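Have a look at the structure below before the remarks.
Omission of a single protein chain aside, the complex is shown with its protein chains in their original locations.
On to chain A.
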Amino acid sequence: YNLERRENPYVTGNSVIAMKYKDGVIMACDTGASYGSTLRYKSVERIKEVGKHSLIGGSGEFSDFQEILRYLDELTLNDHMWDDGNSLGPKEIHAYLTRVMYNRRNKFDPLWNSLVLGGVKKGPKGDEKYLGMVNMIGTHFEENHIATGFGNHMAIPILRGEWREDMTFEEAVKLIEKCLLVLLYRDRSSINKFQIAKITTEGSTIYPPYALKTNWGFAAFENPSKGAVGTW
């Protein structure tokens, strides 16, 4: 036990947002990683595939996220080596991650992340979509839509209002982009370079990064000093 050590995050990733849709789960985040207030890395992939059935999105300390990916590699490798026709689904991966995060927290040595775990796997009732999150203190749950970091405050209200069961991929992307745009405008550490990923029974796809169209054409921005009195 190290009762004194208080970890500080150094290189951190932003919000991850995700939601279930008709064919599976869709997840998105920007590709930036900050070093405090410096935007240090601009092409970071924060959503990765795990096994055949899941996607993991990580926000928070990026080196801890990489460590977690190594743990998951070991896990999926062992699972593959069993060669028994069975493979770990998103629910199992989420449970594993929960135990890892909670136990590290109990040792006062947390992995400084908020992780989003989504996937689809065939279950007794057919294809079961799964989406959950776990954070650095071990709080975990399952939901139809998830967001980490600032996304909790800005994206979740939008998702709660507009998410529907059985959205098509196009509708889901539109809703996700709406949330990403709000985050872009209002979260100072976000950048205009996003990646969307989806996972269905067919498999997973992580799309190449792209930018959203922003609108700064407001009258107040056109000529900021117009009508100003004095130094303001």
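In this section, a residue touches a chain if its C-beta (ideal position, glycine included) is under 8 Å from a C-beta of that chain, and two chains touch if they have at least 3 such contacts; residues count from 1.
We take it that contacts and distances are computed from a predicted model.
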Could you check which of "Glutamyl-tRNA(Gln) amidotransferase subunit B, mitochondrial", "Proteasome endopeptidase complex", "TMED4 protein" or "Protein YIPF3" matches the UniProt name for the chain that's left out?
"Proteasome endopeptidase complex"
Can you say which of A:Arg105, A:Lys178 or A:Lys193 touches the chain missing from this structure?
A:Arg105
From A:Gln66, A:Thr139 or A:Thr168, the answer for touching the chain not displayed is A:Thr139
Which residues does chain A use to touch the chain missing from this display?
98, 102, 105-106, 137-141
